[in-house]
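Right after this comes chain A.
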Amino acid sequence: MAAERPAVSLQDVHRHFGDVRAVDGVTLQIRDGEFFALLGPSGSGKTTCLRLIAGFDRPTAGRVELFGAPADHLPPYERDVNTVFQDYALFPHLTVGENVAYGLTVRSVPRAERERRVAEALELVRLPGVGARKPAQLSGGQRQRVALARALVVRPRVLLLDEPLGALDLKLRQQMQTELKAIQERLGITFVHVTHDQEEALAMSNRLAVLNQGRVEQIGTPAEVYESPATAFVANFVGVSNLVQGPLAEALAGSPAAFTVRPEKISLLEAGAAAPAGCCTVDGRIQDVVYLGPHTRYVVEVAGGAPFTVLEQNRERTSGDVQAARGRPVRLAWPRDANRPVGGAS
Partner candidate 1 sequence: MRSESGVEKAPAGLVVAVGAVLLFLHAPFAVIVLYAMTTEDASFRFPPPGLTLDWFRVAWNRPDVWQALGLSLQVAAVATAAALVLGTLAALAVHGSRFFGREAVSLLLVLPIALPGIVTGIALRSALSLLGLPFSFWTIVVGHATFCVVVVYNNVLARLRRTPASLVEASMDLGASPFVTFRRVVLPALATALVAGGMLAFALSFDEIIVTTFTAGQQETLPIWIFNQLTRPRQRPVTNVVALFVIAATALPILLAHLLTREKGGGKT
Partner candidate 2 sequence: MRRLALLLPPLLWLGVVYAGSLLALVSQSFFRLDDFTGQVVRVPTLATYRQLLTPANVDIAVRTTVMAALVTVADVVLAFPLAYFMARYAPPRLKAVLTLAVLLPLWSSYLVRVTMWKLILAREGVLSWGLEQAGLTPLLDRLLALPVIGGPSLSISPIGAFLAFTYVWLPYMVLPIQAAIERVPRSMLDASADLGALPARTFRDVTLPLALPGVAAGSIFTFSLTLGDFVVPGALGNSSFFIGQAVLAHQGTAGNIPLAAAFTVIPMAVMAVYLLLARRVGAFDAL
């Protein structure tokens, strides 16, 4: 298979701060042109990895390569990589136009071309005409777009985004997710997106890496990571999962090896109802009901194991029906092939 040079390659990279191992042996390849997400909780090392790629930090051990060439010794201003910072980092003393033009100004690009490219970049992020204003006069969402424009105007080969949507409210965030994805597809450059929001990572990325305590737990496409979590951590961090182990696992699957089942794969049947062929079934009692609008989350007590979380769409039910379900005995049923074995148990 023709090995194309990966845009970014981290090879057994470590970054230690005294006793703290922020990055503890991370190896991953990011392909040219893909939208790659680094997903993990706080302290997982994802931002540190980003900083190592950008050049703000040097690894304690291991290699960082950009397009096949070692990059460890290169300072940030010599790497073909640009960053959109979490706090946007817009220069307060410059106008929006001057901010966006900064990378070009520093490279002594002539004025006419500079102005043209700045206008182009602002169009790309759908903020035409704000060039004369100061960053303080813009809203959070607008500032975020300016930061994006500023990073893109110099045409980097890799764009790094450090939790760029964290400060935005839900609607705006979802809108920006779509826009970012569209921009990336249009420009075709590599995006590396750091986030703790697993929904965001699943929605936007071509591939993602799940990080935990400085180590990679799994790398794969969103579908792979969600449907075949490699470890218990991934199973519980990316979405919610029910962990079945011990005697209950033995009873349901014939072996005590632990496995996970996603809540939306489980159906709630009447107590004692017959389940379709090829299903596991468990009897229990509804302990708690949370009405979420489009769906409802049930917590069901079962004998011999931890309570199950079940997620059902409220297709025919109303909130009244749903609340009345509390305390009712039920039977849980799900297809056997929805069981996913767990690699290192937590």
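The candidates were selected such that all candidates are chains of the complex that A comes from, given by their letters.
Note that in this section a contact is a pair of C-beta atoms (placed from the backbone, for glycine too) under 8 Å apart; a residue touches a chain by one contact, two chains touch by 3 or more; residues count from 1.
Remember, it's a predicted structure, so these values are computed and weren't measured experimentally.
Enquirer: If you had to name the candidate from 1 or 2 that touches chain A in this complex, which would it be?
Expert: 1
Enquirer: Which residues of chain A touch candidate 1 in the complex?
Expert: Of all residues in chain A, those touching candidate 1 are 54-56, 75-77, 81-83, 85-87, 89-93, 102-103, 106-107, 150-151, 154.
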